[in-house]
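A selection of the complex's chains, in situ.
The letters A and B name the chains in turn, as written, and every chain counts its residues from 1.
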(Lines give C-alpha, C1' and ligand atoms only; values in the text may rest on other atoms or scores of the structure.)
Protein backbone atom coordinates (compact mmCIF):
# COMPACT_ATOMS: atom_id res chain seq x y z
CA UNK A 1 0.00 0.00 0.00
CA UNK A 2 1.03 3.57 -0.56
CA UNK A 3 0.59 6.63 1.55
CA UNK A 4 -0.11 9.74 -0.49
CA UNK A 5 0.36 13.07 1.22
CA UNK A 6 -0.68 16.16 -0.69
CA UNK A 7 -0.26 19.77 0.32
CA UNK A 8 -2.82 21.88 -1.57
CA UNK A 9 -4.47 25.29 -1.58
CA UNK A 10 -7.33 25.35 0.92
CA UNK A 11 -10.10 26.25 -1.46
CA UNK A 12 -9.27 23.26 -3.63
CA UNK A 13 -10.19 20.75 -0.96
CA UNK A 14 -13.74 20.14 -2.14
CA UNK A 15 -12.68 19.53 -5.71
CA UNK A 16 -9.91 17.19 -4.72
CA UNK A 17 -12.21 15.23 -2.46
CA UNK A 18 -14.71 14.78 -5.25
CA UNK A 19 -12.05 13.75 -7.72
CA UNK A 20 -10.81 11.11 -5.30
CA UNK A 21 -14.31 9.88 -4.54
CA UNK A 22 -14.89 9.36 -8.23
CA UNK A 23 -11.96 7.04 -8.66
CA UNK A 24 -13.09 5.04 -5.65
CA UNK A 25 -11.02 6.32 -2.77
CA UNK A 26 -13.02 5.52 0.33
CA UNK A 27 -11.30 7.49 2.99
CA UNK A 28 -8.85 10.24 3.68
CA UNK A 29 -7.66 12.41 6.51
CA UNK A 30 -7.26 16.15 6.29
CA UNK A 31 -5.05 18.47 8.33
CA UNK A 32 -4.70 22.20 8.47
CA UNK A 33 -1.19 23.31 7.72
CA UNK A 34 0.95 26.26 6.87
CA UNK A 35 3.28 26.13 3.94
CA UNK A 36 6.56 27.75 3.15
CA UNK A 37 7.76 27.61 -0.45
CA UNK A 38 8.35 29.54 -3.62
CA UNK A 39 5.01 31.31 -3.30
CA UNK A 40 5.84 34.39 -1.29
CA UNK A 41 3.64 35.65 1.49
CA UNK A 42 2.54 39.20 1.98
CA UNK A 43 3.75 41.53 4.66
CA UNK A 44 1.52 42.74 7.43
CA UNK A 45 2.03 46.01 9.16
CA UNK A 46 0.81 46.54 12.68
CA UNK A 47 1.25 49.86 14.34
CA UNK A 48 4.60 50.46 12.74
CA UNK A 49 5.91 46.93 12.91
CA UNK A 50 6.08 45.01 9.67
CA UNK A 51 5.89 41.25 9.57
CA UNK A 52 6.54 39.18 6.51
CA UNK A 53 4.05 36.39 6.59
CA UNK A 54 6.15 33.57 5.19
CA UNK A 55 3.73 30.85 5.95
CA UNK A 56 0.60 30.58 3.89
CA UNK A 57 -2.47 28.56 4.84
CA UNK A 58 -2.47 25.14 3.20
CA UNK A 59 -4.40 21.92 3.53
CA UNK A 60 -2.66 18.60 3.89
CA UNK A 61 -4.47 15.50 2.72
CA UNK A 62 -3.33 12.03 3.69
CA UNK A 63 -4.65 8.87 2.16
CA UNK A 64 -3.50 5.34 2.10
CA UNK A 65 -4.45 3.35 -0.95
CA UNK A 66 -3.74 -0.02 -2.46
CA UNK A 67 -0.72 0.04 -4.72
CA UNK A 68 -2.76 -0.19 -7.89
CA UNK A 69 -4.97 2.74 -7.02
CA UNK A 70 -2.02 5.04 -6.32
CA UNK A 71 -1.35 6.31 -9.84
CA UNK A 72 -5.00 7.17 -10.40
CA UNK A 73 -5.15 8.95 -7.05
CA UNK A 74 -2.02 10.94 -7.89
CA UNK A 75 -3.52 11.90 -11.21
CA UNK A 76 -6.85 12.87 -9.64
CA UNK A 77 -5.28 15.07 -7.01
CA UNK A 78 -3.00 16.73 -9.47
CA UNK A 79 -5.77 17.58 -11.90
CA UNK A 80 -8.20 18.80 -9.28
CA UNK A 81 -5.71 20.83 -7.27
CA UNK A 82 -3.91 22.57 -10.10
CA UNK A 83 -4.53 26.25 -10.74
CA UNK A 84 -1.29 26.70 -12.66
CA UNK A 85 -0.14 29.41 -10.33
CA UNK A 86 2.78 29.20 -7.99
CA UNK A 87 1.92 27.63 -4.64
CA UNK A 88 -0.26 24.82 -5.95
CA UNK A 89 1.55 22.41 -3.70
CA UNK A 90 3.22 19.03 -3.67
CA UNK A 91 2.35 15.37 -3.50
CA UNK A 92 4.54 12.89 -1.68
CA UNK A 93 4.26 9.13 -2.02
CA UNK A 94 5.68 6.63 0.41
CA UNK A 95 5.35 3.02 1.38
CA UNK A 96 3.12 1.72 4.10
CA UNK A 97 3.84 -1.59 5.71
CA UNK A 98 0.53 -2.28 7.30
CA UNK A 99 -2.94 -0.90 7.79
CA UNK A 100 -5.39 -1.81 10.53
CA UNK A 101 -9.09 -0.94 10.67
CA UNK A 102 -9.72 -0.29 14.32
CA UNK A 103 -13.40 -1.20 14.30
CA UNK A 104 -12.93 -4.68 12.91
CA UNK A 105 -9.30 -5.44 13.47
CA UNK A 106 -8.86 -6.28 9.78
CA UNK A 107 -5.47 -5.50 8.42
CA UNK A 108 -3.73 -5.18 5.06
CA UNK A 109 -5.26 -3.80 1.85
CA UNK A 110 -8.83 -4.74 2.76
CA UNK A 111 -8.56 -2.46 5.80
CA UNK A 112 -8.02 0.65 3.73
CA UNK B 1 -20.48 40.80 64.70
CA UNK B 2 -20.87 42.80 67.87
CA UNK B 3 -18.45 45.39 66.66
CA UNK B 4 -20.55 45.69 63.58
CA UNK B 5 -23.74 46.21 65.38
CA UNK B 6 -22.03 48.93 67.36
CA UNK B 7 -20.72 50.41 64.20
CA UNK B 8 -24.21 50.44 62.75
CA UNK B 9 -25.46 52.23 65.82
CA UNK B 10 -22.87 54.94 65.63
CA UNK B 11 -23.70 55.42 62.01
CA UNK B 12 -27.39 55.37 62.77
CA UNK B 13 -26.96 58.05 65.38
CA UNK B 14 -25.00 60.35 63.16
CA UNK B 15 -27.45 59.71 60.38
CA UNK B 16 -30.37 60.58 62.60
CA UNK B 17 -28.71 63.89 63.21
CA UNK B 18 -28.31 64.45 59.54
CA UNK B 19 -31.84 63.52 58.75
CA UNK B 20 -33.36 66.25 60.83
CA UNK B 21 -31.46 68.71 58.69
CA UNK B 22 -33.25 70.49 55.89
CA UNK B 23 -34.00 67.96 53.24
CA UNK B 24 -34.34 69.60 49.93
CA UNK B 25 -37.05 67.94 47.95
CA UNK B 26 -37.09 66.97 44.34
CA UNK B 27 -39.26 69.93 43.52
CA UNK B 28 -36.46 72.24 44.61
CA UNK B 29 -33.70 70.42 42.88
CA UNK B 30 -31.39 72.87 41.25
CA UNK B 31 -29.73 71.72 38.10
CA UNK B 32 -26.14 70.74 38.52
CA UNK B 33 -24.59 73.11 36.04
CA UNK B 34 -24.37 76.82 36.25
CA UNK B 35 -26.54 77.15 33.15
CA UNK B 36 -29.74 75.94 34.63
CA UNK B 37 -30.11 78.72 37.10
CA UNK B 38 -33.48 77.89 38.54
CA UNK B 39 -32.89 79.45 41.87
CA UNK B 40 -34.99 82.49 41.06
CA UNK B 41 -37.89 80.23 40.25
CA UNK B 42 -37.98 78.54 43.64
CA UNK B 43 -41.03 79.93 45.41
CA UNK B 44 -40.32 81.48 48.78
CA UNK B 45 -43.19 79.57 50.32
CA UNK B 46 -41.32 76.33 49.88
CA UNK B 47 -38.06 77.59 51.22
CA UNK B 48 -39.72 78.58 54.47
CA UNK B 49 -40.50 75.15 55.96
CA UNK B 50 -36.98 74.06 55.20
CA UNK B 51 -35.65 76.94 57.19
CA UNK B 52 -38.03 76.05 59.96
CA UNK B 53 -36.75 72.51 59.98
CA UNK B 54 -33.22 73.79 60.14
CA UNK B 55 -34.13 75.86 63.16
CA UNK B 56 -35.40 72.80 64.99
CA UNK B 57 -32.27 70.69 64.55
CA UNK B 58 -28.53 71.40 64.51
CA UNK B 59 -27.07 71.67 61.03
CA UNK B 60 -25.32 68.51 59.84
CA UNK B 61 -21.58 68.44 60.19
CA UNK B 62 -20.58 68.66 56.55
CA UNK B 63 -16.99 68.30 55.47
CA UNK B 64 -15.27 71.09 53.57
CA UNK B 65 -15.81 69.45 50.21
CA UNK B 66 -19.46 68.68 50.83
CA UNK B 67 -22.83 70.32 50.42
CA UNK B 68 -26.18 68.97 51.47
CA UNK B 69 -27.69 66.95 48.67
CA UNK B 70 -30.21 68.88 46.59
CA UNK B 71 -31.30 65.81 44.72
CA UNK B 72 -31.69 66.33 40.97
CA UNK B 73 -33.10 63.00 39.88
CA UNK B 74 -32.78 63.64 36.16
CA UNK B 75 -29.10 64.51 36.35
CA UNK B 76 -28.52 61.63 38.74
CA UNK B 77 -30.12 59.30 36.28
CA UNK B 78 -27.78 60.65 33.62
CA UNK B 79 -24.65 60.30 35.74
CA UNK B 80 -25.74 56.86 36.79
CA UNK B 81 -25.88 55.86 33.13
CA UNK B 82 -22.52 57.46 32.55
CA UNK B 83 -21.06 55.44 35.39
CA UNK B 84 -22.27 52.23 33.82
CA UNK B 85 -20.81 53.28 30.48
CA UNK B 86 -17.38 54.18 31.86
CA UNK B 87 -17.27 50.98 33.87
CA UNK B 88 -17.94 49.10 30.64
CA UNK B 89 -14.99 50.89 29.06
CA UNK B 90 -12.55 49.06 31.30
CA UNK B 91 -14.44 45.81 31.68
CA UNK B 92 -14.82 44.37 29.14
CA UNK B 93 -13.82 47.21 26.76
CA UNK B 94 -10.18 47.85 27.49
CA UNK B 95 -9.56 44.27 28.56
CA UNK B 96 -10.61 43.12 25.09
CA UNK B 97 -8.97 45.95 23.22
CA UNK B 98 -5.64 45.12 24.81
CA UNK B 99 -6.27 41.38 25.09
CA UNK B 100 -6.86 41.09 21.36
CA UNK B 101 -3.66 42.92 20.49
CA UNK B 102 -1.11 40.80 22.30
CA UNK B 103 0.20 37.44 21.20
CA UNK B 104 -1.95 34.42 21.94
CA UNK B 105 0.31 33.27 24.75
CA UNK B 106 -0.37 36.48 26.69
CA UNK B 107 -4.09 37.03 26.22
CA UNK B 108 -5.19 35.80 29.58
CA UNK B 109 -2.49 37.67 31.45
CA UNK B 110 -3.33 40.88 29.64
CA UNK B 111 -7.01 40.56 30.34
CA UNK B 112 -6.28 39.69 33.94
CA UNK B 113 -4.31 42.90 34.27
CA UNK B 114 -7.36 45.01 33.47
CA UNK B 115 -9.43 43.09 36.00
CA UNK B 116 -6.82 43.14 38.74
CA UNK B 117 -6.01 46.81 38.26
CA UNK B 118 -9.72 47.56 38.57
CA UNK B 119 -9.78 45.80 41.92
CA UNK B 120 -6.76 47.59 43.30
CA UNK B 121 -7.60 51.04 41.98
CA UNK B 122 -11.27 50.75 42.88
CA UNK B 123 -10.69 49.68 46.45
CA UNK B 124 -7.95 52.26 46.99
CA UNK B 125 -10.33 54.90 45.70
CA UNK B 126 -12.60 54.00 48.59
CA UNK B 127 -9.74 53.87 51.07
CA UNK B 128 -7.91 57.06 50.28
CA UNK B 129 -8.10 58.05 46.63
CA UNK B 130 -11.38 59.91 46.80
CA UNK B 131 -10.25 61.82 49.84
CA UNK B 132 -6.98 62.85 48.24
CA UNK B 133 -8.69 63.77 44.98
CA UNK B 134 -11.83 65.57 46.05
CA UNK B 135 -11.34 66.17 49.75
CA UNK B 136 -9.92 69.41 51.07
CA UNK B 137 -6.47 69.42 52.65
CA UNK B 138 -6.89 70.91 56.10
CA UNK B 139 -3.52 70.27 57.66
CA UNK B 140 -0.14 71.80 57.00
CA UNK B 141 2.33 69.45 55.38
CA UNK B 142 6.13 69.71 55.16
CA UNK B 143 5.75 73.17 56.62
CA UNK B 144 3.41 74.28 53.86
CA UNK B 145 0.14 75.82 54.99
CA UNK B 146 -2.98 73.73 54.40
CA UNK B 147 -4.16 76.11 51.75
CA UNK B 148 -1.01 75.60 49.72
CA UNK B 149 -1.12 71.87 50.21
CA UNK B 150 -4.65 71.88 48.90
CA UNK B 151 -3.42 73.35 45.64
CA UNK B 152 -1.64 70.05 45.07
CA UNK B 153 -3.51 67.35 46.88
CA UNK B 154 -6.67 66.82 48.88
CA UNK B 155 -6.79 65.87 52.51
CA UNK B 156 -7.48 62.84 54.64
CA UNK B 157 -10.77 64.05 56.03
CA UNK B 158 -12.93 61.65 54.06
CA UNK B 159 -10.64 58.61 54.11
CA UNK B 160 -12.71 55.38 54.00
CA UNK B 161 -15.53 57.68 52.86
CA UNK B 162 -15.92 59.01 56.37
CA UNK B 163 -18.68 61.59 56.50
CA UNK B 164 -20.25 60.49 53.26
CA UNK B 165 -23.93 59.76 53.74
CA UNK B 166 -26.85 59.35 51.45
CA UNK B 167 -27.74 62.99 52.00
CA UNK B 168 -24.41 64.60 51.21
CA UNK B 169 -23.12 65.82 47.88
CA UNK B 170 -19.80 66.96 46.48
CA UNK B 171 -19.95 70.74 46.52
CA UNK B 172 -19.59 71.27 42.77
CA UNK B 173 -22.36 68.81 42.00
CA UNK B 174 -24.96 69.36 44.70
CA UNK B 175 -27.67 67.65 42.64
CA UNK B 176 -25.96 64.26 42.70
CA UNK B 177 -25.85 61.96 45.72
CA UNK B 178 -22.21 61.92 46.82
CA UNK B 179 -22.01 58.15 46.52
CA UNK B 180 -23.03 58.47 42.89
CA UNK B 181 -20.32 61.08 42.41
CA UNK B 182 -17.81 58.79 44.09
CA UNK B 183 -18.84 55.89 41.87
CA UNK B 184 -18.63 57.94 38.70
CA UNK B 185 -15.21 59.29 39.59
CA UNK B 186 -14.11 55.83 40.63
CA UNK B 187 -14.60 54.60 37.10
CA UNK B 188 -12.09 57.24 35.98
CA UNK B 189 -9.69 56.25 38.72
CA UNK B 190 -9.97 52.68 37.46
CA UNK B 191 -9.52 53.17 33.74
CA UNK B 192 -6.56 55.54 34.03
CA UNK B 193 -4.10 53.06 35.54
CA UNK B 194 -5.62 50.29 33.43
CA UNK B 195 -4.64 52.21 30.31
CA UNK B 196 -0.99 52.08 31.34
CA UNK B 197 -0.93 48.30 31.17
CA UNK B 198 -0.79 48.60 27.38
CA UNK B 199 2.71 50.02 27.57
CA UNK B 200 4.35 47.11 29.31
CA UNK B 201 2.10 44.29 28.26
CA UNK B 202 3.60 40.86 27.66
CA UNK B 203 6.46 41.22 30.13
CA UNK B 204 5.38 42.42 33.56
CA UNK B 205 5.06 40.43 36.77
CA UNK B 206 1.68 40.37 38.41
CA UNK B 207 2.98 41.32 41.86
CA UNK B 208 5.04 44.14 40.38
CA UNK B 209 2.04 45.36 38.43
CA UNK B 210 -0.19 45.42 41.47
CA UNK B 211 2.28 47.28 43.64
CA UNK B 212 2.99 49.74 40.86
CA UNK B 213 -0.69 50.41 40.31
CA UNK B 214 -1.44 50.80 44.00
CA UNK B 215 1.27 53.41 44.42
CA UNK B 216 0.50 55.10 41.13
CA UNK B 217 -3.20 55.46 41.95
CA UNK B 218 -2.40 57.23 45.17
CA UNK B 219 0.66 59.27 44.31
CA UNK B 220 0.14 60.14 40.68
CA UNK B 221 -3.52 59.88 39.80
CA UNK B 222 -5.06 61.37 42.93
CA UNK B 223 -2.88 64.51 43.00
CA UNK B 224 -3.34 65.30 39.32
CA UNK B 225 -7.06 64.68 39.61
CA UNK B 226 -7.14 67.07 42.58
CA UNK B 227 -5.06 69.67 40.83
CA UNK B 228 -7.33 69.80 37.78
CA UNK B 229 -10.79 68.93 39.04
CA UNK B 230 -10.71 68.78 42.82
CA UNK B 231 -9.94 72.36 43.68
CA UNK B 232 -6.22 72.34 42.95
CA UNK B 233 -4.06 74.86 41.16
CA UNK B 234 -4.46 73.71 37.57
CA UNK B 235 -8.19 74.16 37.68
CA UNK B 236 -7.81 77.64 39.19
CA UNK B 237 -5.16 78.48 36.63
CA UNK B 238 -7.75 78.04 33.92
CA UNK B 239 -6.49 74.81 32.40
CA UNK B 240 -9.44 73.42 30.49
CA UNK B 241 -9.84 69.67 30.70
CA UNK B 242 -13.42 68.68 30.14
CA UNK B 243 -13.24 64.96 30.69
CA UNK B 244 -9.65 64.08 31.34
CA UNK B 245 -7.30 64.83 28.48
CA UNK B 246 -4.58 65.60 30.99
CA UNK B 247 -5.86 63.79 34.07
CA UNK B 248 -6.51 60.54 32.29
CA UNK B 249 -4.81 60.33 28.92
CA UNK B 250 -1.64 62.39 29.04
CA UNK B 251 -1.12 61.13 32.54
CA UNK B 252 -1.45 57.44 31.68
CA UNK B 253 0.29 57.84 28.34
CA UNK B 254 3.36 59.44 29.85
CA UNK B 255 3.42 56.90 32.65
CA UNK B 256 3.28 54.24 29.96
CA UNK B 257 6.20 55.70 28.08
CA UNK B 258 8.33 55.93 31.18
CA UNK B 259 7.44 52.40 32.16
CA UNK B 260 8.13 51.07 28.68
CA UNK B 261 11.56 52.70 28.70
CA UNK B 262 12.27 51.51 32.22
CA UNK B 263 11.29 47.90 31.62
CA UNK B 264 12.97 47.67 28.25
CA UNK B 265 11.73 45.94 25.15
CA UNK B 266 10.06 42.62 24.88
CA UNK B 267 12.31 39.75 23.93
CA UNK B 268 12.21 39.43 20.17
CA UNK B 269 10.83 42.92 19.65
CA UNK B 270 11.49 43.99 16.10
CA UNK B 271 12.51 40.55 14.90
CA UNK B 272 9.75 38.18 15.90
CA UNK B 273 6.21 38.41 14.71
CA UNK B 274 4.04 40.07 17.32
CA UNK B 275 0.82 40.42 15.40
CA UNK B 276 -2.47 40.80 17.29
CA UNK B 277 -3.95 37.45 18.20
CA UNK B 278 -7.55 38.38 17.64
CA UNK B 279 -8.64 41.48 15.78
CA UNK B 280 -12.29 40.79 16.47
CA UNK B 281 -11.66 41.10 20.18
CA UNK B 282 -9.84 44.33 19.42
CA UNK B 283 -12.90 45.51 17.52
CA UNK B 284 -15.32 44.62 20.29
CA UNK B 285 -13.06 46.38 22.74
CA UNK B 286 -12.70 49.50 20.64
CA UNK B 287 -16.43 49.65 19.99
CA UNK B 288 -17.27 49.34 23.67
CA UNK B 289 -14.70 52.01 24.42
CA UNK B 290 -16.48 54.16 21.84
CA UNK B 291 -19.92 53.64 23.35
CA UNK B 292 -18.62 53.98 26.89
CA UNK B 293 -16.69 57.12 26.04
CA UNK B 294 -19.99 58.88 25.66
CA UNK B 295 -20.47 58.42 29.36
CA UNK B 296 -16.91 59.55 29.90
CA UNK B 297 -17.17 62.78 27.93
CA UNK B 298 -20.81 63.82 27.97
CA UNK B 299 -21.16 62.44 31.47
CA UNK B 300 -18.55 64.97 32.53
CA UNK B 301 -21.21 67.65 32.04
CA UNK B 302 -22.94 66.00 35.04
CA UNK B 303 -26.32 66.76 33.50
CA UNK B 304 -27.77 66.14 30.04
CA UNK B 305 -28.09 69.78 29.06
CA UNK B 306 -26.88 71.66 26.01
CA UNK B 307 -23.25 71.27 27.02
CA UNK B 308 -23.69 67.57 27.64
CA UNK B 309 -25.33 67.26 24.25
CA UNK B 310 -22.46 69.11 22.61
CA UNK B 311 -20.00 66.80 24.33
CA UNK B 312 -21.97 63.83 23.05
CA UNK B 313 -22.09 64.97 19.46
CA UNK B 314 -18.47 66.12 19.52
CA UNK B 315 -17.31 62.80 20.87
CA UNK B 316 -19.02 60.82 18.15
CA UNK B 317 -17.88 63.13 15.39
CA UNK B 318 -14.26 63.31 16.48
CA UNK B 319 -14.06 59.55 16.82
CA UNK B 320 -15.47 58.90 13.37
CA UNK B 321 -13.33 61.62 11.81
CA UNK B 322 -10.13 60.26 13.31
CA UNK B 323 -11.01 56.70 12.31
CA UNK B 324 -11.49 57.91 8.77
CA UNK B 325 -8.36 60.01 8.63
CA UNK B 326 -6.17 57.25 10.06
CA UNK B 327 -7.67 54.90 7.53
CA UNK B 328 -7.01 57.27 4.64
CA UNK B 329 -3.42 57.80 5.71
CA UNK B 330 -2.92 54.06 5.87
CA UNK B 331 -4.68 53.54 2.58
CA UNK B 332 -2.28 55.96 0.97
CA UNK B 333 0.91 54.77 2.61
CA UNK B 334 0.33 51.09 3.05
CA UNK B 335 -2.05 50.58 0.13
CA UNK B 336 -4.27 48.38 2.26
CA UNK B 337 -6.11 49.96 5.16
CA UNK B 338 -6.22 47.69 8.19
CA UNK B 339 -8.98 47.06 10.68
CA UNK B 340 -6.48 47.67 13.44
CA UNK B 341 -5.79 51.04 11.85
CA UNK B 342 -9.35 52.27 11.63
CA UNK B 343 -9.95 51.15 15.20
CA UNK B 344 -6.78 52.81 16.43
CA UNK B 345 -7.96 55.97 14.72
CA UNK B 346 -11.30 55.72 16.45
CA UNK B 347 -9.66 55.55 19.83
CA UNK B 348 -7.20 58.31 18.92
CA UNK B 349 -10.12 60.58 18.08
CA UNK B 350 -11.83 59.75 21.34
CA UNK B 351 -8.69 60.55 23.27
CA UNK B 352 -8.11 63.83 21.48
CA UNK B 353 -11.65 65.10 21.95
CA UNK B 354 -11.70 64.24 25.64
CA UNK B 355 -10.31 67.51 27.01
CA UNK B 356 -12.28 69.50 24.44
CA UNK B 357 -15.62 67.70 24.43
CA UNK B 358 -17.77 70.30 26.20
CA UNK B 359 -15.82 73.35 25.08
CA UNK B 360 -15.76 73.18 21.28
CA UNK B 361 -18.45 73.16 18.64
CA UNK B 362 -19.07 70.20 16.31
CA UNK B 363 -16.98 71.68 13.53
CA UNK B 364 -14.10 72.07 15.93
CA UNK B 365 -14.60 68.51 17.08
CA UNK B 366 -14.52 67.21 13.54
CA UNK B 367 -11.28 69.02 12.85
CA UNK B 368 -9.71 67.78 16.06
CA UNK B 369 -10.63 64.28 15.00
CA UNK B 370 -9.25 64.71 11.50
CA UNK B 371 -5.94 65.88 12.93
CA UNK B 372 -5.77 63.25 15.67
CA UNK B 373 -5.81 60.34 13.22
CA UNK B 374 -2.58 61.15 11.37
CA UNK B 375 -0.81 62.51 14.43
CA UNK B 376 -1.36 59.37 16.48
CA UNK B 377 -0.55 57.29 13.42
CA UNK B 378 2.81 58.96 13.24
CA UNK B 379 3.45 58.34 16.92
CA UNK B 380 2.33 54.73 16.96
CA UNK B 381 4.04 53.86 13.69
CA UNK B 382 7.07 56.05 13.20
CA UNK B 383 8.11 57.79 16.38
CA UNK B 384 8.04 54.52 18.27
CA UNK B 385 10.11 52.84 15.60
CA UNK B 386 12.55 55.71 15.37
CA UNK B 387 13.15 56.03 19.06
CA UNK B 388 13.12 52.31 19.52
CA UNK B 389 11.12 52.05 22.74
CA UNK B 390 8.64 49.23 23.02
CA UNK B 391 5.26 50.67 23.97
CA UNK B 392 3.60 47.32 23.35
CA UNK B 393 0.05 48.48 22.67
CA UNK B 394 0.72 52.19 22.16
CA UNK B 395 -0.47 53.55 25.47
CA UNK B 396 1.80 56.51 24.85
CA UNK B 397 1.41 56.68 21.08
CA UNK B 398 -2.33 57.02 21.34
CA UNK B 399 -3.22 58.22 24.81
CA UNK B 400 -0.17 60.32 25.47
CA UNK B 401 0.11 61.89 22.04
CA UNK B 402 -3.63 62.12 21.43
CA UNK B 403 -4.29 63.57 24.86
CA UNK B 404 -1.62 66.22 24.49
CA UNK B 405 -2.83 67.12 21.02
CA UNK B 406 -6.37 67.43 22.28
CA UNK B 407 -5.36 69.55 25.23
CA UNK B 408 -3.60 72.02 22.95
CA UNK B 409 -6.38 72.05 20.38
CA UNK B 410 -8.88 72.73 23.15
CA UNK B 411 -7.13 76.05 23.48
CA UNK B 412 -7.51 76.62 19.76
CA UNK B 413 -11.09 75.60 19.20
CA UNK B 414 -12.80 76.35 22.50
CA UNK B 415 -16.02 78.14 21.65
CA UNK B 416 -17.79 80.37 24.18
CA UNK B 417 -21.07 79.73 22.39
CA UNK B 418 -20.86 76.19 23.65
CA UNK B 419 -19.52 76.82 27.12
CA UNK B 420 -18.95 80.11 28.89
CA UNK B 421 -15.72 78.70 30.33
CA UNK B 422 -14.34 78.61 26.82
CA UNK B 423 -13.86 82.35 26.96
CA UNK B 424 -10.83 81.88 29.13
CA UNK B 425 -9.28 79.30 26.83
CA UNK B 426 -5.67 79.87 25.90
CA UNK B 427 -3.19 77.65 24.14
CA UNK B 428 -0.51 78.92 26.49
CA UNK B 429 -2.35 77.88 29.61
CA UNK B 430 -3.13 74.54 28.07
CA UNK B 431 0.52 73.93 27.31
CA UNK B 432 1.55 74.95 30.81
CA UNK B 433 -0.95 72.50 32.18
CA UNK B 434 0.42 69.81 29.90
CA UNK B 435 4.01 70.39 30.82
CA UNK B 436 3.15 70.29 34.48
CA UNK B 437 1.12 67.08 34.12
CA UNK B 438 3.88 65.44 32.11
CA UNK B 439 6.49 66.29 34.72
CA UNK B 440 4.45 65.09 37.67
CA UNK B 441 3.47 61.91 35.89
CA UNK B 442 6.93 61.13 34.57
CA UNK B 443 8.76 61.73 37.82
CA UNK B 444 6.13 60.03 39.95
CA UNK B 445 6.07 57.02 37.69
CA UNK B 446 9.84 56.74 37.66
CA UNK B 447 10.12 56.80 41.43
CA UNK B 448 7.43 54.18 41.76
CA UNK B 449 9.11 51.97 39.17
CA UNK B 450 12.33 52.11 41.09
CA UNK B 451 10.54 51.17 44.29
CA UNK B 452 8.87 48.23 42.59
CA UNK B 453 12.07 47.09 40.97
CA UNK B 454 13.74 46.68 44.32
CA UNK B 455 10.83 45.10 46.13
CA UNK B 456 8.50 42.93 44.05
CA UNK B 457 10.52 43.19 40.88
CA UNK B 458 8.96 44.16 37.60
CA UNK B 459 9.85 41.87 34.74
CA UNK B 460 9.12 38.20 34.45
CA UNK B 461 12.01 35.86 33.78
CA UNK B 462 13.12 35.35 30.19
CA UNK B 463 11.82 31.83 30.27
CA UNK B 464 8.40 32.99 31.43
CA UNK B 465 8.31 35.66 28.78
CA UNK B 466 9.15 33.09 26.16
CA UNK B 467 6.62 30.58 27.41
CA UNK B 468 4.01 33.27 27.63
CA UNK B 469 2.55 34.93 30.68
CA UNK B 470 -0.64 32.92 30.47
CA UNK B 471 0.89 29.64 31.43
CA UNK B 472 3.74 31.12 33.43
CA UNK B 473 1.63 33.32 35.68
CA UNK B 474 -1.85 31.88 35.52
CA UNK B 475 -1.53 28.30 34.38
CA UNK B 476 -4.24 28.91 31.86
CA UNK B 477 -4.17 28.72 28.11
CA UNK B 478 -6.30 30.44 25.51
CA UNK B 479 -6.79 28.33 22.40
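Definition applied: a contact is a pair of C-beta atoms (placed from the backbone, for glycine too) under 8 Å apart; a residue touches a chain by one contact, two chains touch by 3 or more.
Values in this document were obtained by computation on a predicted structure and should not be read as measured data.
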Assembly formula [one copy per chain kind displayed, counts for the whole file]: A x3, B x3
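Throughout what follows, only the chains that are shown with their structure count from here on.
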Where the CA atoms of subunit A average out and where those of subunit B average out, how many Å apart are those spots? 54
Would you tell me which residues of subunit A are touching subunit B in their complex? 44-49, 51, 53
Where on subunit B does subunit A make contact in their complex? 270, 273-276, 334, 338, 340, 344, 380-382, 384-385, 394, 397
